[in-house]
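A short worksheet on the structure shown next.
Excluded from the complex is one protein chain; the other protein chains are retained at their positions.
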Amino acid sequence: MQSPTLFFSAKPLSPSLAPRVKALYTANPPPSTAVRNDPNSMAASGPKWAQKTITLPPQRRGCHLVTPKILKEIGQDLSDFKCGLAHLFLQHTSASLTINENYDSDVRDDMETFLNKIVPEGRSAPWKHTIEGPDDMPAHIKSSMFGCSLTIPITNGKLNMGTWQGIWLCEHRDVATARTVVVTLNGI
Amino acid sequence: MQSPTLFFSAKPLSPSLAPRVKALYTANPPPSTAVRNDPNSMAASGPKWAQKTITLPPQRRGCHLVTPKILKEIGQDLSDFKCGLAHLFLQHTSASLTINENYDSDVRDDMETFLNKIVPEGRSAPWKHTIEGPDDMPAHIKSSMFGCSLTIPITNGKLNMGTWQGIWLCEHRDVATARTVVVTLNGI
Partner (left out) sequence: MQSPTLFFSAKPLSPSLAPRVKALYTANPPPSTAVRNDPNSMAASGPKWAQKTITLPPQRRGCHLVTPKILKEIGQDLSDFKCGLAHLFLQHTSASLTINENYDSDVRDDMETFLNKIVPEGRSAPWKHTIEGPDDMPAHIKSSMFGCSLTIPITNGKLNMGTWQGIWLCEHRDVATARTVVVTLNGI
């Protein structure tokens, strides 16, 4: 069962919407100064999409702050967006992405302690799926607990996170492996 | 390691896509009646982005239904979108946003009971990160369990949630503080 799909396609602003749209902020800087001098110049560039696949280097089991690694990959791309959303999608089922404190590394160690405390592993564990090792099924569980994707607002060319927020890659397997993240940027 | 970024930019519909696009719904109402009389008039206004930072007032530790507070802040903005997505991003690491039942407040009390049951706190807790108080590390854990952001579909100017769904702010610290949420609306 399903409803018909409603499709919509971009249209230039119609004059008929002028009264309504008058309330909207639509920068339209003079060509000569737009890029160099006008902080709002991006608003004139229309909706943009950027997508790239990045690889995070292998990390030991545990929680790792990867904001710098992510920004090294997409920081330049972000600068093209005045307002938008950044979507990070981890293409794995035994690791996870989460946002948490970016300062005290003890917080990341304690998070790993918590995950190991509530997800049984080894002889005492009730898992049927053991063929990939004792750490595999616990890794799948932890991956669904924290999730494999993040969506973060972009404001004036930067990720608009709180002062103490950072992007964490949580590696739930014992053997460190490189992890792939599909980053999609959308905005104006 | 990374792949090259693919960038795409908005273009007006090309005639070459007419056969394909014919299947798409693209409202183009007569100027004179568009805003007043045509329910599809929004579809003619092109993709829009709206972003604002809102502050939720301090709440005691526990789970709180904040749909009315959120709608008071963005309800008018939502009405400008016929189809889109609303993204709410909490800029904190010791509180969380989740969607759950909007009716019986016992559900929110029981959720808090559950969180306190599975996350150790106080003398018996194994945490290294205690400098910010016994409730701080548990708050970080609960924040990653539920997450700090939500994405909700927008349909005909309203959040398209289920009948019993509501937006919850879960305050995980003992001391109530105002919480900041970056709201990003994107659609047509």
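A and B are the chain letters, set down in written order, and residue numbers restart from 1 in every chain.
The rule we apply is simple: a residue touches a chain if its C-beta (ideal position, glycine included) is under 8 Å from a C-beta of that chain, and two chains touch if they have at least 3 such contacts.
Predicted model only: the values in this text are computed from it and were never measured.
Novice: Looking at A:56, A:70, A:83 or A:159, which makes contact with the chain not pictured?
Specialist: Touching the chain that is not displayed is residue A:83.
Novice: Just the residue numbers, please: which parts of subunit A touch the chain that's not shown?
Specialist: Counting only subunit A, the missing chain is touched by 1-10, 12-13, 21, 23-35, 41, 43-49, 51, 80, 82-83, 87, 89-93, 118-120, 126-129, 131, 137, 140-141, 143-145, 147-149, 151, 180, 182, 184, 186, 188.
Novice: Can you list where subunit B touches the absent chain?
Specialist: 6-17, 19-21, 24, 45-55, 73-74, 77, 80, 83-85, 98-101, 104, 106-107, 109-111, 113-114, 117-118, 145-147, 150-153, 155, 160-165, 168, 178, 186-188
Basically, only the chains that are shown with their structure count from here on.
Novice: Where the CA atoms of subunit A average out and where those of subunit B average out, how many Å apart are those spots?
Specialist: It comes to 15 Å between the two C-alpha centres.
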